[in-house]
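Remarks on the structure that follows.
Missing here is one protein chain; the remaining ones are kept as they sit in the complex.
As written, the chain order gives the labels A, B and C, with residue 1 at the start of each chain.
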Amino acid sequence: MDYSQFLNMGQELSLLAVILILFVADLFMCTDRKSGKGVLNTPLPVILLTVHTLLGLAPLVCPCCVADATAFGGMYVSSNMAIVVKTILSIGTIIVFLTAHEWLKQPEMANKQGEYYTLTLFTLLGMYFMVSAGHFLMFFIGLELASVPMTALIAYSKRSQESAEAAAKYILTALFSSGLMLYGISLLYGTTGTLYFEQMAPQISATNLVQLAALVLFIGGIGFKISLVPFHLWTADAYQGAPTAVTSYLSVISKGAAAFVLFVVLYKVFAPIIDQANLLFFWIIIFSITLANIFAVRQKNIKRFMAFSAISQAGYLVLGVMGATPQGMTAIVYYLLVYMVANLGVFLIISITEQRSGKLLISDYNGFYRTNPKLSFLMTLALFSLAGIPPFAGFFSKFFMFMAAFKAGFVVLVLIALVNTVISLYYYLLIVKAMYINPSDEPIPTFKSDGYTKLGLVLCTLGVVLIGIISWFYSYIDQFSFGL
Amino acid sequence: MNFLSLFVLIPLLMLLGLWLAKGVKAVRGVMVVGSSLLLVLATYLTIDFLAQRAGGNTAEMLYQASFTWFEPLNISYRVGVDGISVAMLLLSAVIVFTGTFVSWKLSPNLKDYFLWFTLLSMGVFGFFISIDMFMMFMFYEIALIPMYLLIGVWGTGQKEYSAMKLTLMLMGGSAFLMLGIFGIFYGAGGQTMNILDIANHTGGAHPIDFAGQCIWFPLTFVGFGVLGALFPFHTWSPDGHASAPTAVSMLHAGVLMKLGGYGCFRIAIFLLPEAANELNWIFLILTGISVVYGAMSACVQTDLKYINAYSSVSHCGLVLFGILMLTTTSTTGAVLQMLSHGLMTALFFALIGMIYGRTHTRDVRLMTGLMQIMPFLGVCFVIAGLANLGLPGLSGFVAEMSIFVGSFQNADTFHRVLTVMATCSIVVAAVYILRMVGKMLYGVCTDEHHLKLTDATWEERFAVICLIACIAGIGLFPSWISSMISDSVAPIIDAVKQAI
Amino acid sequence: MTYTLFIILLPLISFLVLGIAGKWFSHKTAGWIGTLALAGVTVLSYYAAYEYFFVIGRDAVTGAFERQVPINFCWLPFFDQGLHFDMGILLDPISVMMLIVISTVSFMVHIYSFGYMKGEKGFQRYYAFLSLFTMSMLGLVVATNIFQMYLFWELVGVSSYLLIGFYYTSPAAIAASKKAFIVTRFADLFFLIGILIYGFYTGSFAFVFDTPEGLASYAQAGFILPLALTLMFIGGAGKSAMFPLHIWLPDAMEGPTPVSALIHAATMVVAGVFQVARLFPLWVTYAQDWMPIIIWVGVFTAFYAAAVACAQSDIKRVLAFSTISQIAFMMVALGVCTELQTGHEHVGSVGYMASMFHLFTHAMFKACLFLGAGCIIHAVHSNEMNAMGGLRKYLPLTHITFLVSCLAISGIPFFSGFSSKDEIITACMAYSPAVGYIMTGIAAMTAFYMFRLYYGIFWGTENKELHAAHHPHETKVMTWPLIILSIITVGVGAYTTLAGFGMFDGYSFGSLISADGQDYRIHFDTSVALTSTIVAICAIGLATWIFKGERQPIADKLYATFPRLHRWAYKRFYMDEVYQFVTHKIIFACVSKPIAWFDRHVVDGFFNFLAWGTNATSNGIKTLQSGRVQQYALVYLVGTILLIAMLLIF
Partner (left out) sequence: MNITIDYFLILSAVMLGAGMYGFFTRRNTLAILISIELILNAADINFAAFNRLCQTGIEGYVFTLFSIAISAAETAIAIAVMINIYRMLKNNYVDELDTLKW
């Protein structure tokens, strides 16, 4: 057995190291009432994770260590693109940690701070494996590793019934979907006799109805994670019920990983029946975008609202898998990056506002501009980016996403998606309207946000403003992309 | 990086300056300096452009500069101007300059107002200097979105509704537009977003096949047409203008609506000539309708801003009308009309805003005899009105005459009938203008609240006089600008004609 | 003769000065600026006239007057088939004559206004507008092409709008100015269309084809040129207040009286006549058989206006209608002119000369009449005849000049009106006796109502207590113009009458202005001259019999006998009401309002419906997210099954 293959999964290992350090630190760090576990919340995790992120980039920057490599006889396949995606995810996690700081500082959270970081990082680890899976077992393990701790996170605030209910709904639906997906995978195994992506592809054929069914079941399983219609119904409830920090994590990180995996599997496994897949996604996307938009128009609670916005964004995200072209892959990863900074930006503000005032309704934001102009300005930028307004990054990502889909030949789909952007603009503007225009007799009082939130906001805003304008990001991602 | 990019850079620096500025004086200072710089720049550009042309520089676009932006997608940052864009840049600079003075005393938070205002103008300038479809589209949307906050926050009346409607309808338009741009880009081989390269394709046949053109032409034309107040999609304009603060109405009707006409010409007509020849009749009918229809419904409005908004619908209809007539004269006239309508409607909105700011009503039935109370504003209002109904010696006349003469060069009945229809609008214009002027300015002032009102302040006078000067300037000496425009229009129109 | 440029520039400058800086000037200064500018214009025009007519105008070889174009430049290029919009100065007999008419009358009015407008608010504005008008009118007459004519045509329209609405606080004035502008604007629409057609088919906007291809393209398009000319004529009819576009002129009397004298009697209203005369070569050459339109419009208008004038009680209205009728005379004269060749064997060409001649004489005596009326109104502060009567004692000078002008307009020998009107009737006779006799009859009506007016003002029942209240008097500055104008009237009249009856053989009007620019000596057709004179005298006698006396039994009897007729004539046969109905009840109520409604409720409603629909759907389908986890799973399952089914089907 060749131990050097472990070096090929450097990111996973370093992440594991991070987890262990935090775990130990959590064990041996005494909890005091006031500042909880002190350095554990939040400097330590952030620094470690940053270090991990930078280390992870090593294969990309220095040519000495090869990026495209396998481990465990091909069950684990690493690629440059995978590294990029993981980096994006870990950066996102860092921002999420910054978001979580205030929430974890509350007295009743004081002795649970450690678990939060550990659990979150475990889900992240699961996604890492999912992202660079070369075999369905690895993929399945990764998926479950990503979703099981997530339940604990959603149910994190023990006293809150909503949180518990959200967790229940999440875990039940998750089990249901993973059961069906497992069944689908078993059918694939039965018909192809292998679980390796590469070896499976030649065995797949459009005539084999069992495989088509398996395709759908698989898409169901993964669509559950990306929360695509009709597998999305848990999303809104889970987002609303979960603690805000968890919601922001849920809304970006797991979505992104799943979308990338979806692309990889479609490209590696289902290439022969890509047309059928396209047909499925044609309808799935239309429904995801439209239905989510229509639901979002009516929402009162901002977290629930963000849930529906996330669903429709997921629809746009999946536009990239249409035809599984290289341009599509670039579009997906780029879109993921842009969507991440914008969405996390919004959640940063939501969570700090919740911490300071306990308000979560959109109507509570009336007059927010008068009391907290800076925050509402940043919120506006993030929302504009989500809505795809130039010069913010969202515009570029949407534009390139549509371009990819158009090039793949799905003109009608692009048209429908474009028309939907108008609706989405409408509800994003509703928030802006609440903040800027709507009068309010008792607006949320002016408050100062803590350093971590500030740092997070700076990162997000920089991302929102610069990632689009500076074309380096797109070109850099593009050079690693692969596809049909 | 040539000096055209300054048109984008200066607004950016202004944004920075505003961000740092403390206190109203500083904000105003930044705005005045910035907008005057822009004005100077535009003037210099015009002069230099004319000099170059006179010097025999016959390049299609001058001051071209380009560097690759999104290399994988063949998107570049490309700038360049021809006569049309120069004219439009000059117009925008003037409007922004005067708009600054008009919104001198605006409240609350003048600073944020000017932030969005500057962002808007940056979009406008960027749009006019760019010759890359992606850039154009980007700047187009940059110019659209600040409108929401400008109207929503600083507007009056049912501002939320109007702002939302305006934004959504324009964004809907740009959705179609985006699809059209993709169509053109990939139809032409996906090799370049550069308008010139697509238009001056090497080899005989147009890269985009006829069927494709017939799909993309309506999309792009409607996409821009929404902003140009094309007939069924114009309803954002009355409400939007009615609710917007003065300077925003100025900028919007004065410049933003011109983006529509400019885009229609630059992208829809220029890049899809065959379809333009084939399908222009549909849009001719629509624009013909909106010319008469706008004027007619202006006759029975009672809100000053609604009157002017509908007359804008009519005049902008005339712009698209002239463009679609596909003769050099009419198209030149259309561009002239953009200029003159931009100036005079800006003047109009400025005056309406000033009067509204004093009387706190825009209902013509509630105002009489203002001429006695605010003579300066009254006289300027009359001048604006006369410009609006195409009085010789003011810009409107030149533009309309060029359009009519040009349109009449199409010798078939269809175009003739439409032309005659369009000419009718000038009579109707007289009706609503005189009605408005007569009701509002003349007569004896009865309202004792109005009796105490004051005439314009210095900055208002300054802005208004600038605009009037420009209007009269174009009206009295049109030939230089008209030939500057036509030099750039003629080759395009010839190309379109040959495409048949 | 480039100095003629200053004829246009001077008033422009004074307009700009007065318009921009006016409010810092005293009334006196402002008045002087305007008047001096006008004096300059007058001098220049007279010099230009002298130089043109007697020095350089006549072509040495043919002996005809040639058109001189001192200045012409391309103002606005059009880029299709070499069309271009020129500006310039064209001198030929009629334009030079118009220069004289305009500058003279305008100068008179400027002087007169010193007295009339004394102390008015907005004195400077008044003089600014006067300058503006003069500038535009001069520009109109010296236009080198139709488009330039149209441009200044619009400008005179606007300046007339501004001057009519000078008293902008009186509702009547506002309404009148609006009406005047819109009606003429409506007529100008046809003018414009005519120009477009003309320009397209002839490839130029020049008054005559200087290009053979112009002719060629005309030849291709059969009835096009007549059509174009007729459309332009409609434009002219609007400005010259031909029936049915005349309705603005009577109301225009709401303006200051000097303005009525200048614009609505002497100069602007004859622009239509001038336009037709300007295009006359085209009419004769290409549209002979369309010319009856001009004739019959003219004839009817002349009669209609005369009939109405007989019943008006407001003296300015009477004068207004008489103006309409007189302009109709000129139109008819042009209409009946059937050839360009002059000389005694070509009687058909008299009309052109006659029309221009009448234009000239009419301008003078009608201006005199209006200015006189101005003095009277200034004296009694009312337009109504019943406020007057027996004013000859109070206003002797005005009385004399007014009488002179009345005699002139009625066509009494040795007064200018006689010669011109006689020529017109001769021309009509030559065209067809019917027209001739009708016109003679109308001439008689003219004499009648003019003297009705005269007696009504200066004799008749005196309104004693009113005159006692403020005893009327004359102002010197206001009487000078009257005197000058009436001297012109008498002088021209006497000279031409003598020449016409062949007392001596000298230059006469025809030698300066004739259809083909040749020297044409006027010789009266005695029979015509006699008949018209006799008829006129009879009419005057009738008027004297009815209206001279202190008591007026016959008049009252007549009113009693034909109340309906009198009422209708007084109400101008209800033309205004018809217009009112058409514009308000039909165009506004049945077109504009529905369109506005359609816009708000259908077009706009559609987009609002979209928004509403989205929200409604959102509420409708919210139960999909019921909160029951089992249902979520069920949806999941059903979705999966459906997707599978879809794959199996396709």
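The criterion applied here is as follows: a contact is a pair of C-beta atoms (placed from the backbone, for glycine too) under 8 Å apart; a residue touches a chain by one contact, two chains touch by 3 or more.
Please read all numbers here as calculations on a predicted model, not as lab measurements.
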* **Neighbouring shown chains of the undisplayed chain, as defined at the top** => A, C
* Have a look at A:46, A:124 or A:185 and name the one touching the chain we're not showing. => A:185
* Specify the residue from the set C:138, C:228, C:629 or C:643 that touches the hidden chain. => C:629
* From the listed residues A:48, A:91, A:152 or A:460, report the one that touches the chain absent from this view. => A:152
* Structure fact -> Full-complex touch with the removed chain, picking from A:110, A:137, A:271 or A:361, is A:137
* **Hidden partner chain, residues of chain C it touches** => 622-623, 625-630, 633-634, 637
* Asked: In terms of residues, what is the contact footprint of the unshown chain on chain A?
  -> 136-137, 140-141, 144, 148, 151-152, 155, 158, 161-162, 164-169, 171-172, 174-176, 178-180, 182-183, 185-187, 189-190, 193-195, 236-237, 240-241, 298, 304
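The rule we apply is simple: only the chains that are shown with their structure count from here on.
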* Please report how many Å separate the Cα centroid of chain B from that of chain C, as a whole number. => 38
* Between chain A and chain B, what is the gap in Å from one C-alpha centre to the other? -> 43
* **Junction residues of chain A - those touching two or more other chains** => 426
* Structure fact -> Two or more other chains are touched by the chain C residues 611
* Structure fact -> Counting only contacts in the complex, chain A reaches chain B at residues 327, 330, 373, 384, 389-391, 395, 399-400, 402-403, 406-407, 411, 414-415, 418-419, 421-422, 425-426, 429, 432-433, 436-437, 471, 474-475, 478
* Within their complex, state which residues of chain A touch chain C. => 168-169, 172-173, 176-177, 180, 209, 212-213, 215-217, 219-220, 224, 229-231, 233-234, 236-237, 276, 279-280, 283-284, 291, 294-295, 297-298, 423, 426
* Structure fact -> Within their complex, chain C touches chain B through residues 74-81, 83, 85, 147, 151-152, 154-155, 158, 161, 165, 168-169, 171, 174-175, 177-178, 181-182, 185-186, 189, 192-193, 196-197, 199-200, 588, 591-593, 595-596, 599, 603-604, 606-608, 611
